[in-house]
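Missing here: one protein chain of the complex. Every other protein chain is in place.
Letters A and B mark the chains as written, and numbering starts fresh at 1 in each.
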Amino acid sequence: MFLDTTGAIIAATIIAATPLLLAAIGELVTEKSGVLNLGVEGMMLVGAVAGFAVDSAGGGAFGGLIAAMLAGAAMAALFGFLTLFLLTNQVATGLALTMFGTGLSALAGQGFVGTTVPRLGKIDIPLLSQIPLLGPAFFSHDALVYGSVLITAAVWYFLYRTRGGLILRAMGESADVAHAIGYPVIGIRFAAVLFGGAMAGLGGAYLSLAYTPLWAENMTAGRGWVALALVVFATWRPWRAMLGAYIFGGVTIAQLHVQGMGVSIPPQLLSMLPYAATIVVLVIISRDATRVKLNAPAALGKPFLPTA
Amino acid sequence: MSKSILSRVLGTAAAVALGLAAAGAHADGKVKAGFIYVGPHNDGGYSQQHDMGRLEAQKNLGDKVETSYVESVPEGADAERVIRQMAASGANIIFTTSFGFMDATIKVAKQFPKVKFEHATGYKTADNVGIYNARFYEGRAVIGTMAGRLTKTNKIGYVASFPIPEVIQGINSATLAARAVNPNVTMSVVWVNSWYDPGKEAAAAQALMDQGVDVIMQHTDSPAPLQAAAQRGFWGFGQSGDMHQYAPDAQATGIVDHWGDYYTQRIQAVIDGTWKPDNTWGGFAANMVNLATFSDKLPADVKAEALKVEDDIKTGKRHPFQGPIKKQDGSEVIPAGKTLSDDELSGMNYYVEGVIGTIPN
Partner (left out) sequence: MSHKKVPLLRLEPRAETARVMVYAAPLIAVVLTLIGGSVLFALMGFAPHVALYNFFIAPISDTYGLSELAVKATPLVLIAIGLSLGFRANVWNIGAEGQLTIGALFGGMVALALNDLTGWYILPLEIIAGVLAGMAWAAIPAFLRTRFNTNEILVSLMLTYIAQLLLNLLVHGVLRDPAALGFPQSKAFSDSTLLPTILDGTRVTSSTIITLLIVGIAWVVVAKSFVGFQIRVAGLAPAAARYAGFRQPRLVWMTLLAGGGLAGLAGIFEVAGPIGQLQPTISPGYGFTAIIVAFLGRLHPLGILLAGLLVALSYLGGEAVQINMGMPLAVTGVFQGMLLFFLLACDVLVSYRIRWRGTGQGAVTGARAAKG
């Protein structure tokens, strides 16, 4: 019983963390290139509705996920066009994108309220899923859960082990230097923005296709904002984003369990825990100032105009 | 065509410019009814049920009424302006459908004495403000009975929103009914501090099931807890609207808010000139609370018993809060042979025996 419950808590944590992780890892790449897109919530919502729409129109779960990434990327393209080509303020444009995405997704989703699609199927990893505790906790999930870990690994590999990643990070350090060396700053940043949008869309679709297979206005309920905070929490490192998502998800799940056991702590106080925990852990992490500075993209949020 | 649009523009302009206070009949003889929702009109839950009530009234009354609504109105400073704007635009009767609109409704009602107001779930009335609510706890007694029969682990889980009397009534009513048919049942409650957050509601249901619960009830608006129960092959109960289509097998039944009859009657009263402020708290008998579609997988005897409970409540043979009722500490709330009064129900702030945990305060 104890093993079962522990396994279940871990599994629930991972599921709760997956949409956060997907959106955060996308935003992390965007920010590493020096662009701050605060429109994650809006892109997640548009991804959620696009994925749901395509799935319920017969496109299947896979089609839905592709559609969600495309929709998220399309939203990001709008953001990228405004901020990179027209040099609009990134913070304001991102917030406006969330407003726009909230309205757009509500508009597009009007016909889908009250319907459902089959939940994204679980894939039991042979043998591993049979292990007590570890099996149900880690090896009996849907494809996107495994996918989110693989994407995290791929992003880490790309950023820190490839030339492309080095160039991308250079954009985030100093666009002018990168430009002087001859890299197409705007093109690379635009690609990073698109990736961020696609991942946010995927995170949104995780909610509407896997976590709770339904569409409803504002169903992300603030997860896009948490994902943004997790990028900062992670000090812009992919594995730490995963750690942050799992801590946040874990504390959320744990407080629900504590309530279910009948412990008399006000639920509002328990609901504060994930936010408080994130602050406390970040304080501990960032005490080493130099390491944070090394990871934080120096040019984050700064506009760039190529000069001759 | 263009002429009619023009006249509409001018008409609107005139109405707004003059702050035209509705004074009864309109030129076209129609009564205008306005609705203020706290959520999107198609939220699949609470506000949508009100909107379905609006559409039902519109259908019943046809040409005699014209309805409009404003959705997602925050329960802060904005509410007063929206209600006032609705009144100024010529509405004859305005339904403000969430508790948080109470004081704003009262304030605007003072400024528009000729407009009728109806506030849902509140307690303040005035010469032109009536109040209405539904006895959802009657529905909880039915699903509590069913849950008591359906649980194999004798543990029922409740995904709850905020600790207000209406929600506590539901928890207690369900627990009393469940224990009446199965004295070993306990009720575990998880508060998610939201009326609507599908992800968190699903996680709460999962946490409850991980602790041995095998029947899920909810007083939050999304079908996520029901879907979570369905995923594990457990029973769940819908809320607000009929959630049958989300989980046809797993939704044993559910509680459906049904406002159509009430809205039709109240608007008709305005048309007839007989509207008076009232305090309506209706349940099964008033057709304000309905049961959702029953699952085909439901054992026939459980369904029959559920329908019997519904009928007994409807006919007054049974009251969900019939003594003896004991609090968690064993102290008696009310002795055998008596039932809780409406006043006692309105201020309910304790759990009955069988509920695990304490009410957060």
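Here is the rule we go by: contacts are C-beta pairs under 8 Å (C-beta built on N, C-alpha and C of every residue); 3 or more make two chains touch, one makes a residue touch a chain.
Note that this is a predicted model, so its numbers are computed, not measured.
Touch with the chain omitted from the figure is made, among A:L3, A:V177 or A:L305, by A:L305.
Of the candidate positions A:A229, A:L243, A:L256 or A:A299, contact with the unshown chain belongs to A:A229. Only one residue in the set B:G34, B:G139, B:P223 or B:P320 touches the chain that does not appear here, and it is B:G34.
Residue B:G76 is the one among B:G76, B:G273 or B:G316 that touches the chain not shown. Take chain A: the residues that touch the chain left off the picture are 38, 74, 77-78, 81-82, 85-89, 91-93, 95-97, 99-104, 106-107, 110, 182, 184-187, 190, 217, 222, 225, 228-229, 232-233, 266, 268-269, 271-272, 275-276, 278-279, 282-283, 286-287, 289, 292, 296, 305-308. Chain B residues in contact with the hidden partner, per the touch definition given at the top, are 5, 8-9, 12-13, 16-19, 34, 40-41, 68-72, 74-78, 80-82, 84-86, 88-89, 99-100, 103, 122-123, 162-165, 168, 193, 346-349, 360-361.
Everything that follows uses one rule, which is that only the chains that are shown with their structure count from here on.
One finds 35 Å separating the Cα centroids of chain A and chain B.
Residues 4-5, 8-9, 12, 15-16, 19, 106, 110, 113-116, 119, 207, 211-214, 216-219, 221, 223, 252-253, 256-257, 259-264, 266-268, 271 of chain A are the ones touching chain B in the complex. Interface of chain B with chain A (complex): residues 40, 42-44, 48, 157, 188-194, 196-204, 206-208, 210-211, 213, 222-224, 227-228, 231, 241, 245-247, 356-358, 360-361.
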